[in-house]
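All protein chains but one are shown at their positions in the complex.
For clarity, chains are labelled A and B in written order, and residue numbers in each chain start from 1.
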Amino acid sequence: MAESYRRSRWSNGLFVVPYLSVFLTLLVFPLGWGIWLSLNKVDLFGGERFIGLKNYARVLSDPIFGQAVKNTVIFVGVSVPTLVILGLFLALALNKTTKGSSFLRGVFFASSILSVTIVTLIWRIVFIPNDGLMALIFEYFGWQPIGFLSTTGWSLFSVGVATVWWCIGLPMMLFLAALQQIPKDLYEAAALDNASRWRVLTRITLPSIKSTIMLVAIIQVVMQFQLFGQAQLMTNGGPAGSSRPIVMYIYEVGFLRWDIGMGAAASQVLFLIILCAAMLQYWVSTRKEETDA
Amino acid sequence: MKKLLLGTTAVGLLALAPLANANTKIELQRFFGACEAEYGKVTDVSSAVGECGIITALVNKFEADNPDIDVNVTTVEWPGYDQLNAQLASRSAPDVVSMHYSAMSDYQSRGLLVPLDKLLKDQNIKPSDFTNAAISSVTKEGKVYALPFDNWTMLFHVNNNMMKKADLMKSDGKPVLPNSTDELFAQGKQFKDATGKPYLVQVTANETAVYARIFYTLLMQQDSKFFADPSRIDLSGKEAKAALTLMKDIMDKGLSTTNMDYPAAVAGFSNGAGGIAVNGTWLIGTYDAQSKQANNPLSDGYSVFPIPQFFKQKDVTYADGHGWVVPRGNRDDEKMAAIGKLFKFLYDNDYEWARTGHLPTVKAVIDSDKFKSLPHRSDIAKVAKTGQALPAQVLRQFAIQDILGEELGSAISGNKSMDDALKTAQYRINDLLENI
């Protein structure tokens, strides 16, 4: 009996048919169709005409796309390390069974369950000039007010603050889970050596959760590259496009300018960028492990 | 068994019967904001103030007058065209949509709007009932594609109380306004020295439309033909540079508020943040109502005027307007008739809408004493003549406005040189127009 269970049968494949059909129709086909669209002059209301790589040429020579790539890379480059370091810090600080720790863990994770529109609503009302919480604080201390949502540099920063506030829960939780997995005898050995806290952190804790750090970093890179809602709702990409991420560029080209051929081309470029970033990270991490070993 | 089935079918049909007689439903999608909490139940239109209040009350009134018609209102983020595009693409556009005249060519040229000649004729509304400015804006290829609702321009909304402090009031109770750029800077300085507040309250943050509209006005005043060819913009001339220079100088010389987005600028003027709000006709009703209340910065001290003529060549202001369109879709006669009734109602109540501050589109209203006796209307009467739109053949005017506003904004805030900004704007706009 056991033999037949292990035997390769077509009927066993039936278990994957439901997912596979969804996978093919809603992921594989649209991926191919999207690539086909990107090679066509086509707008929201039809009119397909094959134009080869012209859409890609337009995207890559568009200064605004360049700006959006730059914005997104800066955003990812700052927000991901912040999320990783802050998440790790919180996990270390709150890795206790006391009531206070568990309450704070709850607080830090709670924002993750809010939807992006509520997060941006909250932070807009914090950052808006004159009436916002920050404006009141600045006024109280007599500081020069800052246009958080309307000044080049600050606007992307503000989007980043809202994003970190929103996303910090998951990294913290993943790090906490990883900390729980570290074998206790490692610490006992360290205790016998009278090792300092810093030494314990760098020699035992961090190396033990290395793979989790990598996992968190890759998840966050992939997520933050897809920044859209926060920027659209808080700054609408402004001022002067200084907080417009790639996804918002795709949205605008497709749904404001009707040009879904060019939008599709831009989204394939984004796909490539994310793929490269994730693979680069993976490569760096595995290479390091090899040299370590 | 069969009987039982038949029986249940019959019961089912009976249950459905009231549905069959149910009201005709009109899906209406508009901007102008949401104010359900304040106006959700108001049917007395004359008590409403402001765009949102008046249109909400109008729809309520229409539903009360026509119990057999339900109007289901969706409020979209201004201007809502991205959403409309997604709807049109998925063939799920609403029945009636608010649309700027400047956006209509895009949709009409692709056959996405329903011509309304018959619908209006059935309601005894003639094209000649509308002002020329209005009806010509919604007529494309000989057919009418929208119920014109208003015409608007940007204006100077003035806080007389603060102008008085700055000694900028004339003896007839009207403020002294600049007639040239030199006077603008002189009076602006005088105002700031006296009140400590900036002369102008401008929308400068997260905003592209206002920049573009002021820029168009300044170009038109120089009689620049920047859209001589409707498929290409030309910003290489000295006029564009002069217009942008003026806009930048206003900021650089501290004449304007900074960092205010649209809502902040609207509220800022109410709260006395500066002397003159550069904003549209739609705020007249709101500010006028405020000026009639006691103990606020505008109490007894509000007036409004066309944007001064800063360049000698031509007395002109950029103008646009709002209309109601019917996107393509399958609708039965009953629904079209209901839409007709709604349009007739809006047409009949053009005066109420004009209380917002917009110029009415119905000749009988604009010529009526009732309209003329509304406050401030005589001060801005001339914009009906001096208002000018972009050539109707220019497509994607909203996308152009976004590009232009963004580039002008970066020049004004000093992130880009003026030449660079104008060059980039021209490149981006022409790339957009070439690839339609």
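Quick notes on this one:
Keep this in mind: a contact is a pair of C-beta atoms (placed from the backbone, for glycine too) under 8 Å apart; a residue touches a chain by one contact, two chains touch by 3 or more.
In this section, contacts and distances are computed from a predicted model.
With the options "Cytochrome b", "TIGR00659 family protein", "Diguanylate cyclase" or "sn-glycerol-3-phosphate transport system permease protein UgpE" in hand, the undepicted chain maps to the protein name "sn-glycerol-3-phosphate transport system permease protein UgpE" (source: UniProt). Which of A:Ile85, A:Ala177 or A:Leu280 touches the hidden chain is settled by the complete complex: it is A:Ala177.
When the whole complex is considered, the residue among A:Leu60, A:Val78 or A:Leu92 that touches the unshown chain is A:Leu92.
Although one chain is not drawn, its touching partners on chain A can still be listed: residues 1-2, 5-13, 15-16, 18-20, 22-23, 25-31, 33-34, 37, 89-90, 92-97, 100-101, 104-118, 120-126, 128, 131-133, 136, 165, 170, 173-174, 176-182, 184, 187-188, 190-191, 197, 200-201, 204-205, 211-212, 215, 222, 225-226, 228-229, 233, 246-247, 250-251, 254-255, 260, 263-264, 267-268, 270-271, 274-275, 278. Not every partner is drawn; the one left out touches chain B at residues 27, 29, 31-38, 40, 51-52, 72, 74-78, 83, 86-87, 89-92, 94, 261-264, 266-267, 270-271.
In this section, only the chains that are shown with their structure count from here on.
Those residues of chain B lying in contact with chain A across their complex are 81-82, 85-86, 88-89, 110, 112, 204-208, 258-261, 264, 267-268, 396, 398-399, 402, 406-407, 409-410, 413, 415-416, 424, 427-428, 431-432, 435-436.
Residues 41, 43-45, 58, 62-64, 128-131, 145, 147, 149-152, 235-236, 238-242, 251-252, 255-259, 262 of chain A are the ones touching chain B in the complex.
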